[in-house]
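The complex appears here minus one protein chain, its other protein chains still in place.
Moving on to subunit A:
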Amino acid sequence: MGAQLRVYRQKIKSAQTTKKITKAMELIAASRIQKAQARVTASTPYSRAITRAVSAVATFSNVDHVLTTEPETIERAAVVILTSDRGLAGAFNSQVLREAEQLAELLRSQGKDVVYFLVGRKAVGYFQFRRRASERQWTGSSENPEFELAKEIADAVLEVFLRDAADGGVDEIHVVYNRFVSMMTQTPEVVRLLPLEVVEGVEEPDATVQPLYEFEPDVETVLDSLLPVYIESRIYNALLQSAAAKHAATQKAMKSASDNADKLITDYTRLANEARQAEITQQIAEIVGGADALAAKK
């Protein structure tokens, strides 16, 4: 007797504890989104300035540079996947990994080998579980990415890019990450970093008037030092976007977890009340039955 009731009470208690945790995580994530977003905004002047400079070089000069020209045959492509270190963020990691798989499939169908660069413990775990090889991994700082991390990734990626294809170098670099669209939406995005595909905000040069553009020391050197910086800033931006998106995804996931816990608590409370009532009714019935039996005996 009362076993049913005890089970329900246990379940209510466990749902309440879960709710406390998810609620706390939701609040933490909500407060971190602001900060992460502020960092995305703070880094925009830099990336905008660099993009403008790159488009200036691309528009006002016509030098052939390794970083801008597309080789005829592409043997190998590098894919940089940005995930988070921790889960509990809904579809955040799975959607970016799915996007990366699709990209890899597309690249393979074009006859290219795919080399992976992984950021975040989730991507590393995913690859380890499937026993797949990856070139480099970075873990531990995806929540609060520093510029140094972006620099490190950019250096590693550029190093394989500049290597000859025969020595295992790559000819293409893609980045897959979650873009922070709004608090509610984070979309996985694929960007091809190299060779340069689209430079945002390129103004078509006026055919009649060639503006004088001076490069110091010369165009090649400027390009040489500008493009790595461009890659760094793009990766840094992607890292920040991904961090902000992670916090937003966590907040959303934890909010729905809290709501679910709430629903469970109400449901189990109803059931517990019902069980209690049934128990009381049964007790009354037993007492009445007993009294009747005693009365009939006399």
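Operating definition for what follows: a residue touches a chain if its C-beta (ideal position, glycine included) is under 8 Å from a C-beta of that chain, and two chains touch if they have at least 3 such contacts; residues count from 1.
Here is the rule we go by: contacts and distances are computed from a predicted model.
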Worksheet entry | Protein name, per the UniProt record, of whichever chain is missing from view ("Transport permease protein", "NADH-quinone oxidoreductase subunit I", "ATP synthase F1 subcomplex epsilon subunit" or "Cytochrome bc1 complex cytochrome b subunit") | "ATP synthase F1 subcomplex epsilon subunit"
Worksheet item: Which one touches the absent chain: A:Gln102, A:Thr187 or A:Thr221?
Response: A:Thr221
Practice prompt. Since one chain isn't shown, list which residues of subunit A touch it in the complete complex.
Written response: 39, 42-43, 45-46, 49-50, 52-53, 56-57, 60, 147, 150-151, 211-217, 221-222, 225-226, 229, 232-233, 236
